[in-house]
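All protein chains but one are shown at their positions in the complex.
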Amino acid sequence: MSLDLSDALQTFFEEARGLLEDMESSLLSLEAEPDDAEVINAVFRAAHTIKGSAGLFGLNDIVAFTHKAENVLDRVRNGDVALNEGLIGLLLACRDHIAGLLDFAVDERTMDAGARSQGMALAAQLDLCLDDKKAGADADADSASARLPTTTEAQLQSAGGGPLTEDTWHISVRFGLDVLRGGMDPLSFLRYLGRLGEIVHLTTLADALPTAAAMEPEACYLGFEIRLQGDTSKAQIENVFEFVRDDCDLHILPPGSKLADFLGLIGALPEDNTRLGELLVACGALTAHELEETLAVQECEVGRETLVQPLGEILIQRQMVQPELVDAALSKQKDARSRQAQEAKFIRVHADKLDSLINLVGELVISGSGVGLMAKRNKDVALLESVSGMARLVEKIRDGAMHLRMVEIGETFNRFRRVVRDVSKEIGKDIELIIEGENTELDKTVVEKIGDPLTHLMRNAMDHGIESAELRASRGKPVKGTLKLNAFHAAGGIVIEVSDDGGGLNRERILAKAREKGLIADNGADMPDGEVWKLIFEAGFSTAEQVSNLSGRGVGMDVVRSNIEALRGTVDIESHAGVGSTFRIRLPLTLAIINGFLMSVGDGHFVVPLDMVQECMELDPARNPQRDYLNLRGEVLPLLRLKDHYGIKERLRRKEQQGLNGRAARRQNVVVVNSAGRKAGLVVDELKGQFQAVIKPLGSIFTKVRGIAGSTILGSGEVALVLEVPALLSEAAQERVAPVAQV
Amino acid sequence: MAKTILIVDDSASIRQVVGLTLKSAGYEVIDAVDGKDALTKLDGRKINLVISDVNMPNMDGISFVKEMKTKPAYKFTPVIMLTTEGSEAKKRDGQAAGAKAWVVKPFQPAQMLDAVSKLILP
Partner (left out) sequence: MEIRSEQNNGRLSLFPEGDMTIYHAAELMPVLLDALKQSDRIELDLSKVCELDTSGVQLLMLMKREAVAAGKSLKLSGHSAAVLEVFELLGLGGWFGDPQLLPAGVLGLGGSAI
């Protein structure tokens, strides 16, 4: 039987990763409260479940190692081993090791020498946690149990000295009264026995069946004498009756057993000897002659007690187990592990299915707007009404579909508790992590990709941002440094902030370094702070005088920038000497559908995210001639003429020359957009209002194009470009600056 | 008529693998994520065998088996407990509650099929 377990294996990998994350967060919370029994149990359960599931897939390395950790956790759970900081650290390291083993399994590799020696070192430390005596006993148990139990093979040589000329086993079994009530049907065991070999003879014994008056219908009274022919072992036969071993009388005589063995059997069985003898003859175990001989021998030996040795080595050991009261404490665990409990409410869905659903919803939105357009064109009031009803529903479906892809950033944030803990220990700084906005939702793909850049920023802040304890004390700051992670929605995107209360960036040092590396031409004295800070994102830049093993190698910050830019995001730095720095990452939600504002320039249609549109106004040509800014209630608003910017002017002019309806003659409009506190006015021809845009990514040819996030198809079938406002704003600023510089 | 097996385990991968194994051997399989969920699956349908984990959220395996055994339709349903080596006490608790068979975790699919076959054939 071969099963395709690959899907299940994927389930296991996901499940195990989730459990490892739980394990980590539980361990971290145990650092604060080491006595929380619920949390300790949660850690134990995580290890336990990983081990159990890994065994299913034959991932022996994971099973063996997790087993050791589980042992220690079990002792902790029982209060035999105290949970101190050192042990938590060790368990965290074990958790990491398991995660590493999991990676090997995912890649279908066997563990390398490094991992092996690491595992051995950790295992040795785990052993040390248990006191010596227990550890010794445990090591024995480990070697037996950590190994995956393989299907019984040659565990026991048959007691009778191996297969002889004949290979027929004799099995006598009498079932206990309670077997049926326990759900065990002797028939099932007999059927299963037939798999080990051929049942050449089976005799059913109803001798124990009481009178009608005394019989309990649900009790079991039957016994069986069985001749089984086959190449099997005593252990295998015993194993068939494993579940009723405590509840039955089982005797197994291997092939070629001596008459004396049968004599012993007869003595051990409940029925009277003569009847048993007949039985054995009837089922072919003995010949009539042998029986006579046997019984004769028995009579001779009656006086001697030595004979009635009950088949010493063959008899199955029976252990009477006294049932104990059920541990009532178990039921207390009920509501505590809420996250586990919630698993029941979640459905795991393949991301592809979600994507295709969202794609379909996108198409639905497009054809929905198509219908709406038609209704408007035909001025069909009734149709318009139902279209608007439908539009509302479609909108809800769209929101729902979008929501499916959204995940809270909290999980990503929580990972950093561990990072902060480890790093602060390593570099000897006391640092507290404050997390805010963990409920902020963003697209799953973004969440997945933001982890690495955040890690770099966090490490950088801890390494270089937060000062050493002495320095902090001398500056009159609290000795404990604070690191803050924050997330919130703003202007159609998400902002993630990493702030520290450290010394801030050192302008002079950055400039000196930049000059040394040749990153700036002049001495940079005139550069605004913001520009200076950005230098640290240049490749090969590192200001740390002391290179630490974490973040001082001069790689990282440039990677951070490129990673964020790959997500079409930006990163800004705000820093004040002695007060601290804030790294602010702005990311688009990069969702397939946005609420957009549609406008047109010439024949071109453009969409900007509605959240970024602050206001719209008419551009008065008299007051605002071809200038690149306008006065917005006393504020200078740079203007970006999309017509010029995208070279639409040319086509338009041609059209005008052809005498077509020239829209240039009409008044123009300004759409004031706002992003990251910067404003600009987009000069367009026509405002078309709110529009739900299904963003289709641009082909790979256009990946270099700045300022355009994608395209969308209008209900009329025309294509509109979705503008990337932050990029446009920086261009607007540059365009404004450029002419000045030339003058 | 194929025999129906109810598997109760909070681990999705265990449910999946055991389910796949048993289905491919010809059993019908239904599953539940914990004891509470499992009780809702006992809606009078015929269940020939129950496979249950012990340590589960909401309702553990032993409480579940006890509860199940109070229902006349499932009073004699055989139960395989998923136990851990070294947890003899749990095994005894399970047996007292009515779970007479057991499979020790970690197990391989073939071992589970083996244990099931001893109790019922498809």
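The chains carry the letters A and B, assigned in the order they are written, with residues numbered from 1 in each.
Rule of thumb we're sticking to: contacts are C-beta pairs under 8 Å (C-beta built on N, C-alpha and C of every residue); 3 or more make two chains touch, one makes a residue touch a chain.
What you are looking at is a predicted structure, and each value in this text was computed from that prediction instead of being measured.
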Problem - Visible contact partners (per top-of-document touch definition) of the missing chain - result: A, B
Problem - Among A:106, A:199, A:357 or A:559, residue touching the chain not depicted - result: A:199
Practice task
Sort through A:99, A:222 or A:579 and give me the one touching the missing partner chain.
Solution key: A:222
Practice task
Can you list, in ascending order, the chain B residues touching the missing chain?
Solution key: 1, 72-73, 75-76
Exercise for the section: List the residues of chain A that touch the chain left out of this view. Expected result: 175, 179-181, 185-187, 190-191, 194, 199-206, 209, 212, 215, 217-218, 220-222, 224, 278-279, 282-283
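In this text, only the chains that are shown with their structure count from here on.
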Completion exercise
So, in whole Å, the Cα centroid of chain A is separated from that of chain B by 26
Problem - chain A - residues contacting chain B, complex - result: 1, 3-5, 7-9, 11-12, 15, 45, 48-49, 51-58, 63, 74, 141, 145, 148-149, 151, 180-185, 188-189, 191-192, 195, 218, 240, 242-244, 247, 321-327, 330-331, 333-337, 340-341, 343-344, 348
Problem - chain B - residues contacting chain A, complex - result: 10-14, 16-18, 20-21, 24-25, 33-34, 37, 55, 57-60, 62-63, 66, 76-79, 82, 84-86, 89-90, 92-93, 95-98, 100-102, 104-111, 113-115, 117-121
